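Every protein chain except one is present and positioned as in the full complex.
Up next is chain A:
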């Protein structure tokens, strides 16, 4: 060991330092935040509208304002994890993130978001009153302050193949009942080789099968919780609605229903494998896009009902500003651009009017270019969003707002666990009764917590 001199040790240590030094920079992406603060970090869900804004930012927003926008884009579940992780610890990595009307009131209550009212008041071009009433309401927290601005909004409606209905001499009422829809599904089932009657989501997830199913529950007279926090998941109304949904999708629904979510149903509809589809209004723009094989063959009706006048949901992806962000002024400039009227025109003229992030401003539905491109669905979608009632979606008073969800933080877990049971019921491996009894036990635990408050 005598030759193990300190000079040699130093040489090895130097080599190790070089290896660390190679990677000592913080990373290669984005260019990082510059010292003058002229850049912001935005975390977004990966939906088609978000891909468009990534493409348009550098040549428009950055050119006009000199603010560079670094985007991080992740799939829906991952983005939710990442946002709650960054915002709950107020780590401040991201200045702006896409949050929905589910998260906004909860995050605002937790003090994770910066209120936007002062920015709105100073920004005369933004025109907050142009935002559709239900959307604006759903992004305002209990304290009356606005915490997010919508990028696009959606409701739910019934999409169907007009050509198939015409060939069979069937007519769809403008405001159908679920019983009518079930009868029509039976009649159009098999209308073309390999075509099923209706596509309904069956994939587990609070944002998958639970979303359309909860609107069905609402209109059948059911609810997750009563006003005084009693769980109602195995009540007769909830059960009747779930049985109806499961029976319908098992009898006349798409192949592979227990795994079918929005994307799978979109694919089924595009490829002519189903004649009807009850889902988000944003699907209409994708079905009527220029490269869609079913373009021009579709018609649209309001969400089917039973005991209520209307039963559509309300959802929006909106931009919120993290409270810990040190660049809130620039963050607002970005939001004002992305949620503004001019951005819709920019998308319409540069990428096509069917790609406009719609469903949030009344001015959108007065734009002749937009109406020409979306002539088959624009009016129905606008009516659906305008008519949505997040605080009164069913027949009884509710303890928390939300149509296709219950606006409490526990709902993501609760909804997902119950949805797994229901998905198994759709697959036939359990009964609706067993599924809902299990769901009731889970919901009762949540209700107990709120009753104690």
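Everything below uses one rule, namely that a contact is a pair of C-beta atoms (placed from the backbone, for glycine too) under 8 Å apart; a residue touches a chain by one contact, two chains touch by 3 or more; residues count from 1.
We adopt the following convention: contacts and distances are computed from a predicted model.
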Per UniProt record, name of the chain withheld from view ["Carbohydrate ABC transporter permease", "Cytochrome c oxidase subunit 1", "PqqD family protein" or "Component of SufBCD complex"]: "Carbohydrate ABC transporter permease"
Option touching the unshown chain, where A:87, A:262, A:377 or A:411 are the choices: A:262
Of A:64, A:179, A:271 or A:429, the one touching the omitted chain in the full complex: A:271
Full-complex contact with the absent chain, from A:64, A:89, A:129 or A:349: A:89
Where the missing chain touches chain A, by residue: 1-5, 8, 12, 15-16, 19-20, 22-33, 41, 43, 45-48, 51-52, 54-55, 58, 70-76, 78, 82, 85-86, 89, 91, 93-94, 207, 255-256, 261-263, 266-267, 270-271, 282, 286
